[in-house]
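Since the structure comes first, as structure tokens, the remarks are kept for the end.
Part of the complex only, each chain left as placed.
Chains: A and B, in written order; residue numbering restarts at 1 for each.
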Amino acid sequence: MIEDNENNPLIEFSDQIRAVEALLFAASDPLDEKTLKDMLPVDTDIEEIMNNLLNLYKGRGVELKKVNNKWMFKTASDLSFIMQKEAKIQKKLSKAALETLSIIAYHQPVSRAEIEEIRGVTASPGTIDTLMEINWVKIKGRRKTPGNPITYGTTDEFLVHFDLENTKELPGLDELKSTGLLDSNLPPDMYPIDDDLEHIEENN
Amino acid sequence: MNDNYNEQLDLFHVNLDGFEGPLDLLLSLAKEQKVDLLEISILELASQYLNFIDQMKKIDIDLAADYIVMASWLAFLKSKLLLPDQDDEDVSAKELSAILAFRLRRLEVMREVGSKLITRDREGIHVFRRGMPENIFLIKNFNHKDTLFDLISSYSGLRNRNYDNSWKPRVFSIFSIEDARNRLEKMLGTIVDWTKIEDFLPVNNDVSEEGVLFRKSSLASIFSASLELSKEGMIEINQNKNFGSIKFKIKENRSNINEMLA
């Protein structure tokens, strides 16, 4: 265990080693030695630096690896249980999914037919499923109208992810207009959030 | 930022383009006084601003409302500062001056801290985060980068898209002057005595906004058409007193012609 700077061998490291460490850390792709050398003073012994770094990161949570003659940092392979092998989940929702989510957020409880009406297109079957899978959308209940359609709403996880206390914190129509996001000619009867939202009783 | 201000000061006599509103202009004028904002002469500042706006008005009549509102407020403040203090006032001139000085100082410090912020070690410019992030299996939703902004702009985009915002002018049903002239000519052919203008109006009992507009337009159009006909010597117009009823009659010789034609 490292107690203080006197005993810490790391502070003895040259600035060149620190620079290579930072460059590899920040790089979005593995870097070859020539690229690294070009960023450092001419007399840099890049091989010695790499050896030093290799030793420094041996057995650590993060390891320095050489792949196809290029260097990169990678989390240690024995810790792979923490890491996901492949990116299964998209980084951002598709446009259709984001639109569907926004409609559910603004109009909940809302049925599939109503979502389709607002979007003006038939919902692809997977969109709501995707949103339910990542637990941002849930079934709110059935509406007491003919056909008893299932209605959807947002989850607590949705609120946590979007940093909202409740769905009433979503900006309303007037506020969207004042930000310029929403066309200021939109008629007022399209006001998205019903003030009585909480009072609509659905079977939860 | 200072260089920026100096550039703007050079433009003082030219235009307002460089300014972010009246407070910005006042702040720049105040800096010309080259004193601490706390010791600034509000009276002098108000005069400078009003002079500047006067000059601007000569060049640019479309001065933004923000500037005009500030000008009238400063004119008010200036008169208060010059007059002896009134007892019945809610807020003294000195207090108003203090509020203005406070607002100027507050805006100035926001600019100062802004320039301090922007010169810090900034991520993505001076300092970097891991360039090759790896997905972490155990943190749910970790890989979702959607923000609240994404959500609300998606909703707005959707609403904008589905709303037909093309402009359609409202079509009013009105009685045109041409229609009025035709109607007058036709009716005067059959009427010989002086007849009130109201009797020439087309019958319309519609009580809606549309109906009211139609009746107003028919009155105006019949009157306009009557002026045309009178100018052409076809009819005579009579009104005994101000706001009295207007009457039309076909000219004698004309009625004879009509009879002959008939």
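Following the convention adopted for this analysis, a residue touches a chain if its C-beta (ideal position, glycine included) is under 8 Å from a C-beta of that chain, and two chains touch if they have at least 3 such contacts.
Since we're looking at a predicted model, the values are computed, not measured.
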Labelled copy-number formula for the complete complex in this structure file: A x2, B x1
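Rule of thumb we're sticking to: only the chains that are shown with their structure count from here on.
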Touching residues (chain side chain B, partner chain A) in the complex: 128-132, 134-138, 140-141, 143-148, 150-163, 165
Residues of chain A touching chain B in the complex: 22, 25-29, 72-75, 81-87, 89-93, 95, 98-99, 101-103, 105-106, 118-120, 134-135, 157, 161-164, 170-171, 176, 181-183, 185-187, 190, 192
